[in-house]
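Right, subunit A next:
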Amino acid sequence: MDRTLKNRLEVRLAGLTRGPVRQRYDETEIRVSPGDAPKVLTILHDSIDLRFEILADLAGVDTGAEMQVVYHLWSPASDDWLRVVAEGISRDDPRAPSATFLWPGAEWLEREAYDMFGIVFEGNRDLRRILMPADYLSFPLRKDFLLGDDASRTPGAGVRHSERAQVPATPAGGDPAVRRAPAS
Partner candidate 1 sequence: MPTRRQPAQSATTNADPKAAPNARAAGGRRASAKPDVRGVGPRGRISADDPRVTLEQEIGSDLYEPIPPFPIKTEREGEFYSLRDGEIFLNIGPHHPATHGVLRLVLKLSGEQIVDVDPVIGYLHRGVEKICENSDYYHVIDQVDPLEYLSSLFQEWPAVMAFEKLMDVEVPRRAEYIRVLTGELLRISSHTLYMGFMALDLGGLTPILYSFIERDEIVEMLASITGARMLFNYYRIGGVNGDLNHEFMSRLGDWMSRAGKQAEAITALLNENEIFLRRMRDVGTMDRATALRYGVTGANIRACGVPFDLRRAHPYSVYPEIDFNIPTREEGDSLARYLMRVDEIKESIRIIDQCLHQMPDGPIMAKLPRLLRPRPGRAWAAVEAPRGSLGVYAMSDGTDQPFRFRIHDPSFMHLGVVPHMLPGNLLADTMAIVSSLDPVMGGVDR
Partner candidate 2 sequence: MTALMRTMETVRGRVAAAVRSYAWDHLTLAERVVYLAGPVLLLGLGFAAVFGYWAGGPVVDFVAGRLGIVRFFVSVTAILLLTVPTAFVIIYMELKVIARMNLRVGPNRVGPFGAVMSVIHGLKVLSKEDFAPTGVDLGVFTLAPLITFLASVMTLLVVPFAPALVGQDLNIGLLYFFALGGLTVVGLLMAGWASFNKYSLLGGLRSAAQIVSYEIPLTLSVVGVIILAGTMSLNHIVAAQSGSALDWFVFKQPLAALIFFIAATAEANRTPFDMTEADSEIVAGFATEYSGMRFGFFFFAEYVNVFIVSALTATLFFGGWTAPFDSPVHVNLNWFDPFSISAPVWGAIVLSVLWFGTLFLALVVRLLGGRSWGVIDSLALGGLLLVLGLAGLIGLAAFISIDWIRDLSWFMAKTYVFVFTFVWMRATLPRVRIDQLMGFAWKWLLPASLLNLFVTATAVVLLNR
């Protein structure tokens, strides 16, 4: 656990983070809003005392209530991994800015997040499906993805019971069958 990292982050990113900097074991986590993500990432990448030059991962998350884009970064100046959670992306029209201006390797990672969740990364030059076929219609890792719905839209549709479309019932407050992440 790197205490100095917490101080350095609070100094550099004052006002840009939502909530406190949390640390546990060898990970430090900050939460930002998606609009601030490029600025935050640039500060983390370029600052002399932070130098988070290596993007270890870029993942999409569907918490049931909202969507998040989670970045993991590594720096030679710190013992901890840094997790940047861009939270508060709406589930109906998920958009987030792209990190490809800093790390071109994020292009494929963002393509995967788009493919699995439907998050549109603005600024990514090549936002098309990567793992699923190009004419696929659903976003598989979303929490409201139902295999029956998806299978009923495929060419072999409706033959087996598991490929019949389920009529989704969305009561007020959201579908109780959809798992939600606990508000932590």
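Points to keep in mind about this one:
Just so it is clear, a contact is a pair of C-beta atoms (placed from the backbone, for glycine too) under 8 Å apart; a residue touches a chain by one contact, two chains touch by 3 or more; residues count from 1.
Selection rule, in plain terms: all candidates are chains of the complex that A comes from, given by their letters.
Treat the numbers as computed from the prediction; the structure is a model and nothing was measured.
Within the complex, subunit A makes contact with only one of the listed candidates (1 or 2), namely 1. Contact residues of subunit A toward candidate 1 in the complex are 24-27, 29, 53-57, 59, 61-62, 70, 72, 74, 76, 79, 81, 83, 102-109, 112, 116, 125-135, 140-141, 145, 155, 157, 179-182, 184.
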